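Only one protein chain is missing; all other protein chains are in place.
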């Protein structure tokens, strides 16, 4: 569920970078204050572990398919939320650089989606809550599964929002949600089961690792109140920024579309029970295009709205097409000639 | 049946990029911080194009083309890597032609819906951004990127942890690969790890990893580490680096504000008329 | 029993990063032979064993185990015949108890539980590790881990035993015990190792690798006494054949051989 650079706008990318940087800064401060320096190699090596284990496929019982470890929840369980978040961040940095998974602009989104919800929402609110009366194999199992699943649902929903606010895709909100959430429910179950199995095993063999959260009590001690307050603040700020952005940007259309189709989704009597059939229906009956023209008319006083609709005229299109082809040709020639020059230089150097 | 596990294959991908970063070309010698900045500007400019602005986007292809050739990066593995990632982008982008039927390009003989235009624009952006990230790492390497991060004041703790993660990925992926092979040798016919072995297999590896982390920490402590990592000397940004950045930035800015292909096209079609 | 002949026919293997690890190896190992594979670090020993067990597949050439070529399709047949122990026992022990780990292989072959139990106990007895059966592999000492890993291989009742550096990190006595165990194993044995003294004792035949090629293939006592050859291949004479540091007596084995007229 990595967000790709191509699917986000600079504003959304930037906002999520800022949010991630904020959470990371908080985490670094917390980790530095609370704990001894032993955590650094531990975080590094654990990050590498998650990276490596992500590549092992585990069979999902009864489905014949296989899944792998996501890691956010496991890191939170083993390292505590702050160190877990930072570790997840470095894993994603390396993936973005070496595998082009996600991308550098979308890195903020990805770190947030995969790290924030598990480490700072479901870990303290669900996992810790289930463990409030002490650890047991069963509690660890249910806690790990539940928080992994819910964490991933948050993450998937976040992906939907970030994509839609970026305005690169025409996919209506409702459809997108209907696509993303169930898929990630399945993935979440897989991840939850593997996380639970691993955490359960560690609990059985080396309880002190889970018990102390490796760094003693401090790491788990994020108070729920703080989390909630923090969440509220984040919600208000991002909400504000988004709505500002929505009104100040031609892509505001998408915002409106999101609103309307979102409402429709809620009002639909079949509700969640609508399945693929209804998605198909929507694809057929909600031609986005007419939808948009209506919106545009209502927004006609918005001067910028026009820019979102580049003039369609044969002349410019033809010029664009011809110029485009020439540009690509030119690029090809440039590349080729650099290559030739280099080759010749090398040959003469030898 | 998996013969050589994809774990080891991924490891080669990492190592290949790492080896490319050891080359010594003009591009490799540019200051890492400058390369990081240039990449950021490029990415931002690329994704800032409106979804229907397809032709204006095209000149940006010069960046990857020039970089790949100047830095002598082999095309095949990079393109392979791209093929792995791009389906995810297609998966989302393909909905645009389904939902957006507004006719956009109207020529006497051809008409394309807006959905297809925005689809191709997403594809190009996807290609460009993926290439930019791979080019950055293949010409800079992890260590130098880390030093660039330090220069922009990313906290030491995070940078050191990033480097350690990177370093141990090699060690642990090899271990994971061997464990996977050992599993498969005694479990012929299975495609992936059976639920009963999940916990023990990953858990066992985790605890070994945990113990290793303790040893690594001790090894660091024995050599005087006290939480403050000193990266040694850092290269200074030179005039050449600034020039490099300015040139690219200027090019990106021009591409962003003028639709170069349209201009060229107009000239050409004008001449033809 | 021709079906346990191992045949390497002009094998080449290159790692995806371009490293040519095996460069045209041809050799045949007969049933019941005990073969030591030696060579410097990076000579290609482990790669060769992995090719044999089908963990890697050759770029060129064919490997046959008996009549069966090692290909993707025949892997499960081949692997039932071959027991392979890795260099690092940690990589091989992944279940929660030693018993489960040793039982893992037979269970996967769909053998029924009483028979599994019989096999496991027999394997553990062979390596003298019955007392470890309920311990977690994770908590064992290095030598005990090694024994457990070998038992896990023996419980498969392989016709061919393939081992990668089985004596590394064992204390001298544990090493001796392992060597006695191997002497007692009468099927084909293929052992890659740096422990030339072990090769001298338990393998009648030695194959010397260098840069992915067979440099020499012959009787162990002869090869391991050929100082020049060993020197070229990053090796040295087994310690037992070197000058005695106490009495300083020289190349004894050679002179003894000459003395006996061999």
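Read from first to last, the chains carry the letters A, B and C; within each, the first residue is number 1.
Following the convention adopted for this analysis, a residue touches a chain if its C-beta (ideal position, glycine included) is under 8 Å from a C-beta of that chain, and two chains touch if they have at least 3 such contacts.
Worth saying up front: this structure is predicted, and the values here are computed from it rather than measured.
The chain omitted from view is touched by exactly one of C:125, C:171 or C:222, namely C:171. Of C:59, C:77, C:219 or C:240, it is C:240 that touches the chain left out of the display. On the side of chain C, the interface with the absent chain consists of residues 39-42, 141-144, 165, 168-174, 176, 194, 196-197, 200-201, 230-231, 234-236, 238-247, 249, 252-253, 256, 259-260, using the contact rule stated above. Taking the complete complex into account, residues 15, 18, 22, 142-143, 163-164, 166-168, 170-171, 212, 215-216, 218-226, 228, 230, 232-233 of chain B touch the chain not shown.
Quick note on the criterion: only the chains that are shown with their structure count from here on.
Under the stated contact rule, the graph of chain-to-chain touches is complete, every pair of chains being in contact. Chain centres here are Cα means. That of chain A falls 48 Å from that of chain C.
Centre to centre, using the average C-alpha position, chain B and chain C are separated by 42 Å. If you average the CA atoms of chain A and of chain B, the two centres end up 17 Å from each other.
Shown for chain B are the residues in touch with two or more other chains, namely 175, 190, 200-201, 204-205, 207. Listed for chain C are residues 96, 138, each touching two or more other chains.
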